[in-house]
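All protein chains but one are shown in place.
We just call them A and B in the order they show up, numbering each chain from 1.
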Amino acid sequence: MLREIARLVLVLGTICSLSAASLAYVRTSLADRIEMQEDFYVRGPALERLFQRPAQELLAEKLTVPVGEEAYPVFYLLEAGEVTGLAVEAAGKGGYGGNIVIMIGLDPRNDSVLGVEIVSHSETPGLGAKVELQGFRQQWTGLTLDCPVALTGDGGRIDAISGATYSSEAMVDGTNQVVLLLRNHREEILTLIGQRSTDPSGGES
Amino acid sequence: MNFRQTLTHGFWRDLPPFRLVLGLCPALAVTAAAENGLGMGLAVTFVLIFSNMFISLLRRVIPDKVRIASFIVVIATLVVLVELVMKAYFFPLSQQLGIYIPLIVVNCIILGRAEAFASRNPVHLSMADGLSVGLGFTMSLTLVGSIREILGAGTWFGLAVFSEGFEAFSFMVKAPGAFLCLGLMLGLMNAWSRRRGEIFIQT
Partner (left out) sequence: MDMLLLAIGAIFVNNILLAQYLGNCPFCGVSKKLSTALGMGAAVTFVAVVASMLTWAVYHYLLAPQGLEYLKTLVFILVIAALVQFAEIFIKKQSKVLYDSLGIFLPLITTNCAVMGIALLNIKHGFGFVQTVVFSAASAAGFALAILLFACVRERLFISPVPSAMRGTAIALVTAGVMSLAFMGFTGMTN
């Protein structure tokens, strides 16, 4: 009886550990490629529309800024040693179908917003999915990110999409995360970019 | 069954999901486009061939009591493998298929073949069985996907089929179209097999 149980445990245990080991191996060998693919297909299109440059070029310049539990991916545009464009991705919480991931492009010289793009969302088609529409997103263009934004219902300047308050609030939440990030970590980000552009190896910091 | 029969039985005699009524969920869920159907079918084929192989190899080692648990571990490992490889090399497709890739793990075809075939047959036969049933499933999914995509979106593998005046029945690429299309195809296949004098499989 005991021998039989031991055999059961042994066989199952061996199968499980073999499977875990092989998966861990495959995962580590594919991790870089998966991240590259995610960047290219998920973030690439948003970046392309923001800066009118090929995605490959923009994706090569990626920073990750950790703040507390979140980590914000940051992309930048460098012209003659000066940072002329910055794109920050943030996950806006409280959407109807989960987080709405947005990418805000801005000009760091005067902190004005170039535009906002939706990286991913799972809102209801025809309602919450209207956050993708140019007419709604246009409200971001030209904002200056020195103070938090809010919906008109809360005394702010952004008109919510009618029938999709949750989705609009998630967009505002994402934007305010970027406002906070810039307020607290602006210098840190610019220094990191500076280090990278002078370091010929590209620097993996 | 001899080797040749094993290699071909999945194409008609046990064609899933029509003749072997298993794996209906992916057949409905991912067939809004032919490409998705093909991708899903190939993923299932891969899992099926190798799960049959491992289970057949291990069939004398695995004690009967933990048989199902062991099968599930083997199948789930292969599914995670497919998930990772798809993300690394076919990212857009993996986004399209979404949660239906991890759900291959509960696809009744795979556990069904493991239990009914691989656990009592030698390795070469089991792999042939996996290949045959898997390719049969791929064919079915691609066919359903083609019909739904052509009628529902007016394209086939993303290429336009009709001239501009065509108004697509977007109904076909939505949920009701999936059920209706699969149901009617099943009916057609039943009528065809009755003409050939074969007995019905479903009740």
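Worth a mention:
Convention: a contact is a pair of C-beta atoms (placed from the backbone, for glycine too) under 8 Å apart; a residue touches a chain by one contact, two chains touch by 3 or more.
Only a predicted model underlies this, so the values are computations on that prediction, with no experimental measurement involved.
Which of B:34, B:55 or B:84 touches the hidden chain is settled by the complete complex: it is B:84. Touching the missing chain, out of B:43, B:93 or B:111, is residue B:111.
Touching residues on subunit B toward the chain that is not drawn are 21-22, 24-25, 28-29, 68-69, 72-73, 76-77, 79-80, 83-84, 98-99, 102-103, 105-108, 111, 174-180, 182-184, 186-188, 190-191, 194, 200, 202-203.
In the full complex, subunit A touches the omitted chain through residues 19-20, 23, 27, 96-99, 122-124, 126-128, 163-164, 166-167.
We take it that only the chains that are shown with their structure count from here on.
Centre-to-centre spacing of subunit A and subunit B amounts to 35 Å, using the average Cα coordinate of each chain. Residues 58, 61-63, 65-66, 69-70, 73-74, 76-77, 80-81, 84-85, 87-89, 91-92, 95 of subunit B are the ones that touch subunit A when the two sit in their complex.
Interface residues of subunit A, counted against subunit B in their complex, comprise 4, 7-8, 11-12, 15-16, 19, 22-23, 26-27, 30, 33-34, 37-38, 40-41.
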